[in-house]
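Removed: one protein chain of the complex. Kept in place: all other protein chains.
Right, chain A next:
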Amino acid sequence: MAQRNPLDLNQPGFDPDQYLCRVLKEEALPDLIEHEIELQQQIKSLDSDMQTLVYENYNKFITATDTIRKMKQDFGQMEQEMEKLAGNMSAINQFSAQVTASLDPNRGKIRKLSETHAILKRLQFLYDLPARLQSCLESENYRPAVLAFCKVQSVLESYRHLTAFQQIHADCLEIMGKLKAALYLKFRRKSSTTRELAECIELFTMLKEPAEILCQEFLAHAEIRLMEDLEQLDEQLAWWSDPERRHQAVDILTFVDMGSNGFLSNVCLVVASYNDMFVCRVEMSTDDEESNELAKRKLIFFVSTLMERYFNSAKQRILRETVDSSTCEVYVRALDRFSRRLQAIDRLITETDYSRVGFKLVQEAASLRCRQYLSYLNNEFQSSLVEVRELVSAKPLSTDASQKLLLASVQKIHAKLMERCKTAQADVKAFVQPEVMFANNRSFYDHFCKVDVRENMVVAHFTDMFAASEELCQHGTEKLVGSPLLLLVLSRHYLDLNQSTIGYVMTLTREHFSQDERNVLGIPPTLFQRSKEVAQKLVNHFVHQEGLSISQMIRKSVETRDWLATNEPRNVRAVMKRVVEELTVIDQQVGQLFEEGNRKETGSGSSRRTRPSVVAARSQSRSAKWTNYSPVDTSLLSNIQKLFSERIEIFGSVDFSKVSILTGVIKIGLKTFLECVRLRTFGKFGLQQIQVDSYYMQQYLWRFVSDENLVTILLDEIVSSAVQRCLEPILMEQSVVEAICDRG
């Protein structure tokens, strides 16, 4: 901008010569002409603009000159006016001073008068006070009376020496005394509500009654009311405990509600108002603090005495309640409410821990519940035992049904077990539902799941079952504890338990009662061990029982017969046939439940035919020796024979298989046969009868046993014992024996 361009027409440093020179130099003629025209035009328009401007400014100047002239004239007038105003103002000043001076003495008087009026008004109030208080007292409208009295109390105190006031003061005090008495009356009246009480307390505090007495009065009053609540609970409890009146008593949920809504909420109310009135007062001096502590301690003592009673009643009711599946949920809900409500009190009184007490009670109740369920489970087991006992002892109509009878019994027992375990678990699961507050407590949850349910209910049930079943195996008890079939069924049942059911039930328990994977507990190995043990005991006992019943048959048949005078055998004795029939039945029954088992394969089926003859031949040869030589040889011979056979354990353990069980039964029966034979003396035909019987047994028993040799050895021993006990030991021809047996 600052740059001076001499060629720019609009710039102040324009040099016309330079510009002209340049234009002349640079532009062609036509352009020059055009340029000239353009310039001329511009000059013209500039001229006209100039003219216009000059004209306008001239007009304005004229106008301005006129205005100035006019103003000069106006100012002259204004000056005169101002002077007038100043004169007026000073006149006003003068007047005002005069008025003030004349009013001044009156003002002081008025002030005095209004003050006197106020005092008079107050005096009036004082004089009226006794009457007002009286009327308030009469209309039981205590609050205004107390407020009024509080207002004037200090005045009366200070002007007490004046006779007039003295009277009023005395009256007031008298009325207030009455009022206090009335208040106390109201305070102590049973029907007063807590809110009314609170008002009373407030009034008393205004009247500066000593807080200690008030506390006491308040608590005493509260106690009466709370005791009523408690008595109501106790009454319910008494009804409930009396079997005749139980139907009148409310159920547990209502009971707990009565406790919570009646007693507990009243306690809360009392505590809250007590706190408001005596504990949490705002002005805190050291003195107050002390009395606060005192008040607090009083309250805690008071509450704890009442709570103790409450817990006592609640405990009785909760612990004595009997619960079944239908009421379990209600019961848990009641417990839940019970423990929830206790927290409210703890929130009000920080020093107490009633929820812990309540929690303990809940825990106790939960344990008790599990124990109850255990006894329920055990009873169920007993009743299923009774049922099965009836089932197996009943004679089925069709053989087809009888073939499945035992299997069906096992399934029934199993189904019942599963059912009751599931029911019980489902029921007690109510205790650990997420919406139940105490179930969220870790320690409760863990203890309940691990100890109460798992150990004290499920595992304990198994253990009790085992113990109860073992009792069935008591030897020689007169009361016929279990039919043999029941033993057999139970044995199978426990074997199943051992193989699968225990695992299943325990897994079920774990699923229901442990979300915490870390705390997964294995199945106690003792359960498996015990179930196996009990199964073994039961099957052993079954074998003993059956063996003994067969023994009895054999024993009687040997003992009652006169073997010396018996006739030549023509038939197998009927008792032997019965024994074989009996064994066939047992075989069929055991076959329903147990597998066949292993046989010692000593030979082909034909051994049945060949072996007995060998045996017979052997005993014959032995008897020949016996008659011919000295007895030393006999014992020697039998000893040698025994060297080659294993010692037979008669009442030993058996395996869980059909042949093993049957072998056990047969062993017992044959050993009895042997012992009985040894106690008798035989004639020739007696011996031969034994020979025939043994051969018959030999023919039929092999199919039941695991080791045919065993039967052979035992029968062999029977015959040789009979030979030794025979006065005339002459054995029958083997062919005749065979003929008799085939015929029979």
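Note that a residue touches a chain if its C-beta (ideal position, glycine included) is under 8 Å from a C-beta of that chain, and two chains touch if they have at least 3 such contacts; residues count from 1.
Going forward, contacts and distances are computed from a predicted model.
Within the choices "Pre-mRNA-splicing factor rse1", "Protein TSSC1", "54S ribosomal protein L8 C-terminal domain-containing protein" or "Coatomer subunit zeta", the name that UniProt assigns to the complex's undisplayed chain is "Protein TSSC1". Among A:Asn5, A:Gln552, A:Asn567 or A:Asn598, only A:Gln552 touches the chain left out of the display.
From the options A:Pro144, A:Pro210 or A:Gly652, the residue with contact to the unseen chain in the full assembly is A:Gly652. Touch with the chain that is not drawn comes from one residue among A:Arg132, A:Arg561 or A:Arg678, which is A:Arg678. Counting the whole complex, the residues of chain A in touch with the unshown chain are 475-476, 478, 548, 551-552, 564-565, 627, 630-632, 635, 638-639, 642, 647, 649-652, 671, 675, 678, 681, 683, 724-727.
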